[in-house]
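Omission of a single protein chain aside, the complex is shown with its protein chains in their original locations.
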Amino acid sequence: MVEFFQQVVGGIETGSMYALAAMGLVLIYQTAKIINFSQGTLGMFMAYVCTGLILDLGLPMWVAVPVAMIVAMVLGGLIDRFLMNGKRNITNLSREMITLAIIMIFQGLAPMLFGANETPFSKFISASALDLGGVKVLPNSLLIIGITCLIMAVLFFVLEKTTLGVAVRATASNPQVARLQGIPVKLVTIGAWAVATALGCLAAVMVAPLKNVTVSMMDSIHLNSFIASVLGGFSTFYGPVVASFIIGIANNLLGYYVSTKWSLPLLYALILLFIVLRPNGLFGKKIVKKV
Amino acid sequence: MAQVLSVDHLSISFGGLRAVDDLSFHIDRHEIYGLIGPNGAGKTTVFNCITQFYKPDAGEIRFTDQKGKEHLLNGMPAHKIIGLGLVRTFQNTEIIRELPIIDNVLLGAHTEFRAGTLANMFAMPWARKQERELRKKAMDVLTYVGLDKIANEYAGAQPYGVLKLIELGRTLMCDPSLIILDEPAGGLNDSETERLTELIRGIARDRHCAILLVEHDMKLVMALCDRICAISFGKKLAEGTAAEIQQNPLVQDAYLGKEDDA
Partner (left out) sequence: MRLIRNKYLQYLLVGVAFLLPVIIRGVPTATVTLAASMVYTAIAALGINVLLGYSGQISLGHAAFMGLSAYLSAYLTKQMELPFLLSVLIAVLVPMLIGLILGAIAVRLEGFYLAIATLGFGEILRQLFIEMDWFTGGFSGASATYPKMFGHQFTKVEMYIFMVCLLVALMMLVYNLVRSSTGRAMIAMKSSKTAAMAMGVNVFQYKLISFAISSVFAGLAGVCYVHFFRHVDPTVWTAALSLNLIAIVVIGGAATVGGAVVGAVVMHGLPELMKGMPIVGEIPGVPLLIVGILMVIMLIFYPRGLIHIPRDIANFFQKRASHAKKGEV
């Protein structure tokens, strides 16, 4: 039983990272109606930037991470303004392909600017594990889970209770109508990109101590945040977040009780089966397309 | 006279809003039937229900094909509708901008093509022959609507009036027995509208098909339609000839607002 909880806690920790990335994906999907394939790569690049801030400029981590997140927001905003909406009449398919091109650009830039070597990245808190009734929990894991919960709480509060949130949700449900009602739709999508890129950056910084900073560090996080968004349903904000934790925990449990090698394929197969039965995800609603 | 389409007690709602509410009407063969109503009355929604782009909550939609066989349209996949001889246009025109005008029209004959993917890949002679024949038919249609001179130009570069004509031409390729036109004159100027009126009348006459249309241009509706149905908030207000509709007090209220309310 102790092992079970050990796995669950580990799952919640990785689930947190998926949740941050998934939240970014859904924010952009809901407001701009495109899938941002570059979410993971941008996070990876920002982890390099953060490493640079710490190692080359000697900033302490608690300064470097927020600075990196602000840089990420600017980067995200610029991408939306100049690449996604640089020209009128650009189709959503083209926009999605541009996000694919962004992957190539930043995967090329990262080794060029920061060198091709793996860089270690220290944890936020390096204190040794706490013993909670036999379950070993690192304070760093608690911090990761805590930060994620805090950010989610703030985002959901903003989305549900503020005028800003109303603007975002109105844009998500119908951009044309939102524009007619005086909502600055362009600013909303820029903001979505900015927040999403910052969330990706945070997820990458959390992964960095576990995997070192490499070009491929975000690949599995990115993929799992996609799968979480599919499982949770792209039409809600909370669905993908809940699904992220489910995937994190399920992957750990399958790995422990069934097989480490086959846990992920097994999990994907289960999710695929689930999608056959519930195409709109756990919480998604069926969307009637306007004709 | 035989009916071509009958709509019985059609209802659909979106998130609690009743877009169409217990609407019934029928269209006879060779008839030009108009659906009018203020903005947001649910006219386009009715079209989307008939062509199965939306699945109605209640009501039955029946269509009688050329051979006199009756089909229940409810639940049919949207792409199967055209095969029965029921074809539509769209309010904001749905044109394939990447294709030449003639290929846009040829798309209307999609269900006629016998060749499968492999036959097309290996350019089987019989498949090419059918393509040539239908291309000739498309050319005839383009001549009919007056676009034959620009048949091979790309659709994306054309003005709005031409797009409307391409869409109209596209509906003729399947030898329809009912054409549904969603605001055919929307965005056209007066002389274009006049030409269109003649064209629609000609289509109904020469091709022996019924036409169901939604239009805001009352002059066109009154000039063309044998019968008109006025709806408001998804409900039927009145049905009758152009003269009857013009005189109907309910219709006048819906359009001008009730004066006794003030």
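Things to note:
Just so it is clear, A and B label the chains in written order, and each chain counts residues from 1 on its own.
To be clear about the criterion, a contact is a pair of C-beta atoms (placed from the backbone, for glycine too) under 8 Å apart; a residue touches a chain by one contact, two chains touch by 3 or more.
Just so we're clear, the structure is a prediction, and the values are computed from it rather than from any experiment.
Although one chain is omitted from the display, it touches the following shown chains in the full assembly: A, B.
When the whole complex is considered, the residue among A:V67, A:I105, A:V166 or A:L187 that touches the unshown chain is A:I105. Across B:D8, B:E60 or B:D103, the single residue that touches the chain missing here is B:D103. Although one chain is not drawn, the whole complex shows that of B:H9, B:K55, B:K80 or B:K129 it is B:K80 that touches it.
Looking at subunit B, the residues touching the absent chain are 51, 53, 77-83, 87-88, 90, 94-99, 103, 106-108, 110-111, 113, 115-117, 120-123, 127, 131, 170, 174. Of the residues in subunit A, those that touch the hidden partner chain are 35, 37, 83, 86-87, 90, 93-94, 96-98, 100-112, 116, 219-220, 223, 226-227, 229-230, 234, 261, 264-265, 268, 272, 275-276, 279, 291.
We adopt the following convention: only the chains that are shown with their structure count from here on.
One finds 46 Å separating the Cα centroids of subunit A and subunit B.
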